[in-house]
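Note that one protein chain is taken out, while the other chains of the complex remain in position.
Should a chain be cited, it is by its letter among A, B and C, assigned in written order, with residues numbered from 1 in that chain.
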Amino acid sequence: MFAAIGEWIAERAGTLNISVEAMMLGGAFTAVTGAVATGSPEFGLLCGIVTGLVVALIHANLSHRLSVNTYVVGLTLNVLVLGLTSYLADKTEFFQVAKVAIPWLSDLPIIGSALFDVRWTTYLLIALIPLAWWLVQRSRWGLEARAAGENPQSADVTGIHVNKRRRQALLICGLLGGLAGAHLAVAEVGTFNTNMTAGRGYIVLAAVIFGGWTLRGALAGCLLFGAADALRLALPALGYELNAQLLIASPYLLALAAMFFLAKSHRGPAALGAPFVRGIT
Amino acid sequence: GGGSDPQNSKLTGANAKGQPDVNGDGKVVIGVLSIGDTHDKGFFQSFVDDANTIARSNGWEVRTIDNLKASDAKNQALNLCRQRVDLIAIGSGDLGSALDAAPEPTCKDANWYLNGGAGQIKQTKYFNQSLDSVNQTLYTAGYAAGLELKELNATKVGFITGPEEDYAKQAVKAFTKGAQAVVPNAEIISAYTGSFDDAAVNIASFDAMKEKGIKVVYPYLGGATDAVTKKANEAKIPALSSGTDRCQDTTVKYEISVVFAPGAFFAAALQRFQKGDLKMGEATRYVIGKDPVPSVKFCKPVADQAEKITELMKSIGGETFDVDKAVDG
Amino acid sequence: MSTRPSTDSGDTATAGTAATAAPAPAVELTGITKRFGTVVACDDVHLSVQRGEIHGLLGQNGAGKSTLMKILTGLVHPDSGRIAIDGGEVSISDPLVAAGLGISMVHQHFSLIGRMRVWENVTLGERGHIDRGSARRLVTEVGDRYGLAVDPDRAVEDLTTGERQRVELIKCLRRDPDLLILDEPTSVLTLKESHELFSVLRRVTKEENKTVILISHKLDEILHATDQVTIMRSGAVVARRPTADTDVRELAREMVGREVSRLTAGSAVGALDALVEDTEAAEKEQEKDEEREVRLRITDAHATGRDRRPLLRGLSLEVRAGEILGLAGVEGNGQAALGDLLSSLLELDKGTVEVCGKTVRPGRPGAMHAAGVGVVPEDRHISGCVLDMSLAENLAMADLGEVARGSFVSPRRLRSRAEKLISEFGIAAPGPDIQMRRLSGGNQQKVVLARELAADPKVLVVAQPTRGLDVGAIEYMTERIQKAAESGIAVLLISTELEEILTLAHRVAVIHRGAIVGEMTRAEVDVERLGMMMGGQAA
Partner (left out) sequence: MTALTTRLPRMVKPAALHTLLLYAASFTVALTLAGALVTLTGHSMSETVYALYQGSLEGGGSIGLSIDEATPLLLVALGAIVCARAGIFNIGQEGQLLIGALVGAAVGLYLPGPSWMVMVASLLGAALGGALWAGIPAVMYYWRGVNVVIGTLLMVFVAAQLAMYVVTQEHLLQEDGEAGARSPQSNLLSEGVMLPRVGEYPDLNMTSGVFVVLAVTVAIVLLLRYSTWGFRLRMLGHNPAAARRSGVRAAVLGGGALLISGAFAGMAGGIMLSGTVGRFQPGMADNVGWEGLLVALVARNHPVAAIPVALFFGGLRAGGGFLASTGVPRYLVSVVTALLVMAAVFPAAYAELSRLRKRNKPAVVEG
């Protein structure tokens, strides 16, 4: 969810960011490392965020300063982070202790309702949604970022630093992506395992597309895909037999179908994925 | 592969130099292939732990390749061959395809040892095998879970495992029969999450089961076992361990230890390897109730739990009770 | 060009405030020089504009006008030179600084973002917090004040070009700039819209004492709407004078910088009167017209764009062998669609295209070309040539058959063919292997024309053939097109520049909203009437 918000922002500013997987995975890894090292899950979250930012920083500077193809950078970052986290996780063995050292984040139980018995990061998420929406749809920055995603040439002559906005959007995406990974690792699971995110970043990508590049849609996509996943896991409990592979593939299939049928009505940002180079009249 | 020349010569060639330094290069090197994480504190770790102990005391070297994909098994086995290891030990039947490398010329100077793979991998002259029966272990585990259910006066038990593979299905079947042998109306809620190690997914699966009101859970998993058990501890749902004796564990608590980890088998094999009588083309069967491993035990038995489970294991070991018939009908 | 003043220039000339002894000019540029690689876009330019005047900046394509203005708005940084605003020297590092100095510009190409609403576009590029309500109010307010009504909540992509121009103006004016720069604002406007624009500008300078710089290469416009005029030629200022003291011929001479043949000069500078008089030659051609075979016939063509907007609505036309049909019209009335149709890029919902009497299926790649239609597209950079491939390859693009052996390209034939065409068409290039990108614009245009003519077309479509070219190149193109017609090719000339059409065409048709709204022979041409038809009024 966090990641979906971030990815949505990045895409509105014109970066089709496939390194969100790397951001999440890196975030998850350092969150656990940080939490174990200091015994503080909050510090772990912070580490996760910083890692997401670092990944975003590399991506942003390579593709929106040096104009390297954003897919190339994203792909390479994914390979790099997967390799790096697996390498380190395998060696330093700290994830064994991780579970012990991580006390569950402060619960905020509201008596009698399990629904509100969630970790505080979930409240953070709920708070972030309107904030992100405001940032993109209502703020000056968001207006400029969207302009950079729609028509960078026009934005440029209007005095907007297109690549700067795109870099910033990507950094926000990194922040949220890292947070997402950290949340997954520290709040939801409590440990790190190799390739922990297991393609969740790509699901996020699918969700944003599925949602037709609206925040509402992206979050709905997330919930839907989450539900598909939950359904897959819950079905056996309900006594139904359904093919697991079909359900695992369902987010991707749904996103593909959504793109196929909505391609005409739901347009993505016009300059999505296209690099911007100044000087074209 | 194209290794089509007579394979007997290789075998005799290997044996001629004799174990443990099969290839006669003056060093004894053991290569270990493991599909799971060898730091998982469970099944996969046990495999290398004992081996390392024995190897160290004999001055051998152990090279471990873990987190291996089944599709990469053959390749990595070939790699070990090229590194001139003397014995290649394969942790579980899922990596049986590593044995596809055995006939290759590169591997003619190596001995092979496979743990598990009953009914799955046809015994060939290339490797030694230790076998235990899923039916025996899981039936007993189910039986133990049933006893626990009875104690809790409940009927629902959860069984979480990874990919929906054949042996996993078999495990579920045996576990179910075992539980129902105690509590005839026991309901086994099973889930194939697709991954042994993805903690998030397995926890989600556990949560779904919790909602359905399971009272006992068996995380029949790899790297994610402890993550799920941790959750079970919080929910005060007793859990069964997956492979090793975890009764002494403090960080996560298990009520029942299901011990079928291959470390003991491998250790025994290594001891024979040292003496030079680990015979290729042979299999050793480990039977519950007869051998120390596999076995099932309650960490803090109440009532007659301990007696009941020992009795069952004895009857299986003494062949007075035919598990396979009980499971497969 | 769509704007011909319907009155003479008397009223505007008197409006000129001329250069009284104002203490400091509103804008003063001194010694501005800017190079792009080897091109000197601005060469030691001096420009001085007084407060409260409309200052015309006149010059041919590529004279450096836009670059100079981009320097003034901080989009381009000069290599040397000084800028003074109201007497104080400033350094304009980016558009925000310019905005701070009260400089605001309507760009030659729209700088609006289609998917956004009008009010969003208007606030774009400012600082500070966004207030939706007040932004909307501002749009309405500014609109009312200057007579530029537009709904602030509509998406820009749904607006007409005239409305978009209004949004651009509102966007500038709402900042209450002291200096307003308009870069060729009328090229997409109808006659009426242009006049409205000029009256707004007049009001702005008269009533609010703002300063306006108006860039154009349309002489009538300059005469009609400005107080002072500065003329640039190849990067340098060649003349400046009060508009009242000058006339069309003088301006034209200064701008072009040499005496050119009357016809070409007319085309280049937009002196319509010269052209309208020149009808005798056309009349002679006229007579033979009827007997000639119809090479291209489009009947009742209907087409819709991807966004479901109609592009063509029942367009019908005929072009005969050996004639040049000039298709006049304001940009955006279906010319591009027609060009696409004849390049096999557009499918028709209804209607037929016949080439030499044979029906050709529209939209089937290469079909038009195979039938003998050659197209010189208007946007040669974008779709006329491949800048990253070599000159020789660009010459072979449309017709690989000639340079191929089986399904392989023969490098030898490719070269020899290129060499032949290079000398035949006088393309200035070091050799056939040079990258297309490295040719000058005029030569790129020649390459495209050479390629199309080399294929021996039955019909030649040329769209905006002289856009962005210098006088020499214009003359060359004009000659070539005439020669093509003489050799019996049916030529369809699509242009927004009326002068170009009057120079070349034997027959003129006017396109408006995707259909032909009127047709006349060269002899019957009445500029008034043409202008009205282009503006969508029945005439």
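The working rule: a contact is a pair of C-beta atoms (placed from the backbone, for glycine too) under 8 Å apart; a residue touches a chain by one contact, two chains touch by 3 or more.
All values derive from a computational prediction rather than experimental measurement.
Every shown chain that the unseen chain touches in the whole complex is listed here: A, B, C.
Shown as candidates are C:R253, C:R292 or C:H381; the residue that touches the absent chain is C:H381.
Check A:F43, A:W141 or A:Y202 against the missing chain and you find that the one touching it is A:Y202.
Of the listed residues A:A37, A:V54 or A:V68, the one in contact with the hidden chain in the full complex is A:V68. Of the listed residues A:A37, A:L82 or A:A230, the one in contact with the hidden chain in the full complex is A:L82. One chain of the complex is left out; on chain B, the residues touching it are 1-2, 4, 31, 63-65, 69-72, 74-76, 78-80, 82-83, 93-94, 96-97, 100, 104-106, 117-120, 134, 163-167, 169-170, 173, 194, 328. Residues touching the missing chain, restricted to chain C, are 35-37, 76-77, 79-80, 343-345, 365-367, 369-370, 375, 377, 381-389, 393, 396-398, 400, 404, 407-409, 411 (touch as defined at the top).
Residues touching the missing chain, restricted to chain A, are 16, 18, 62, 65-69, 71-73, 75-77, 79-80, 82-84, 86-88, 90-92, 153, 199, 202, 205-206, 209, 243, 245-246, 248-249, 252-253, 255-256, 259-261, 263-264, 268, 270-280 (touch as defined at the top).
Convention: only the chains that are shown with their structure count from here on.
Taken as a graph of touching chains, this assembly is arranged as a line, each chain contacting the next along an open chain of partners. Each chain gets a centre from the mean of its Cα atoms; for chain A and chain C, those two points are 46 Å apart.
The distance from the centre of chain B to the centre of chain C, with each centre set as the mean of the Cα atoms, comes to 78 Å. Centres computed as Cα averages put chain A at a distance of 37 Å from chain B.
Here chain A touches chain B in the complex through residues 86, 90, 93, 96, 99-100, 184, 188-191, 193-194, 196, 198, 229-230, 233-234, 236-239, 244, 248, going by the rule given at the top. By the touch criterion stated above, chain C contacts chain A in their complex at residues 66, 74-75, 94-96, 98-99, 107-116, 120, 123-130, 132. Those residues of chain B whose C-beta lies close enough to touch chain A in the complex are 37, 39, 41, 66-67, 158, 164, 189-195, 197-201, 203-205, 208-209, 211-212, 223-224, 226-227, 230, 251-252.
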